[in-house]
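This report refers to the structure that appears directly beneath it.
Missing here is one protein chain; the remaining ones are kept as they sit in the complex.
Up next, chain A:
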Amino acid sequence: MRKPWQRLLWLKQAYPDNYTDPAFLNEVAQLQEALSKPQKTSSYAQVVIDFSLFYHRILNTGLMYVAFTLLHFYHFDPTYFTIGLTSFAFLIAIVYHYITVQIKSSLIIIFTMLILSPVLKSLSKTTSSDSIWTISCWLTAFYVLSIFLHTDSITSTNILVANVAVLASRLESTTDVFCFLLICIEINILLPYVEQSLLARNYNLIYVISFCLDNLIAYYFVARCLGWYYVFIFGVSAITFVLVLPRYFIYWQRNYYKSDPFLCRWDAKKSILD
């Protein structure tokens, strides 16, 4: 009983070089058919939308740093802003008859944060700021990665909260910590929920408005703090990400991706990087 033949060149097998597997002869007709059809690719618009959704999540994460910088470096009083944002969140929940988070649990969250904010503030006070920035940077990287892998997993939420808790120790007062926590949770957890529900209900215009608003806020802030040079860099990379990368994706899909099972099995292999 010989070992079955495998389509692997680097394997030493007890078959002659010009051996033809009987399975190939059976399936050659279907393979011809698959080869004659043109290669299917995704539509460019769809890929761009998917990429921009991901970009939007990253932008939301960036908004967290915007809020942090405002509180930490510019000593912005967050009270009124937080009150406004929270009321706005409740308003949206009521207006759309779509209560993503129940009133009870939101109250629980708010009170927990109120209780824990002094603890969070003093938690890593002795740790030097450099360590905090490093930890926060890594947590952000993990957060983006977890969003990339699973759009709505528990882990990403958890990493975000951990990141916020780490950053909170650098703030001035307990009120700041509380407001920062609340803002971050609203921006990064509630806002994506709302936006997804907008998309699901085909309120595309409102979604586009919120997307533009996000961009506007983020770039305005970068322009105010770091200057137009950084705006340019960020803008170019964002445009590359949203508009150019999908092109490359489709190119790759057309040339290298084998969706058909017969093609997958019998097609001549090509190296992925030319």
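By definition in this document, contacts are C-beta pairs under 8 Å (C-beta built on N, C-alpha and C of every residue); 3 or more make two chains touch, one makes a residue touch a chain; residues count from 1.
We adopt the following convention: contacts and distances are computed from a predicted model.
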item: Name of the absent chain as recorded in UniProt (options "Exosome complex component MTR3", "LAQU0S03e00430g1_1", "Nitrogen permease regulator 2" or "AAA+ ATPase domain-containing protein"); value: "LAQU0S03e00430g1_1"
item: Which of A:Ile58, A:Ile109 or A:Leu263 contacts the chain that the document leaves out; value: A:Ile109
item: Contact partner of the left-out chain, one of A:Thr69, A:Ser122 or A:Asn204; value: A:Ser122
item: Candidate in contact with the missing chain, chosen from A:Gln30, A:Thr86, A:Thr157 or A:Ser210; value: A:Thr157
item: Identified contact with the non-displayed chain, of A:Val47, A:Ile185, A:Val222 or A:Val242; value: A:Ile185
item: Residue ranges of chain A at the interface with the undisplayed chain; value: 101, 104-106, 108-109, 112-113, 116, 119-120, 122-128, 153-155, 157-158, 161-162, 165-166, 185, 189
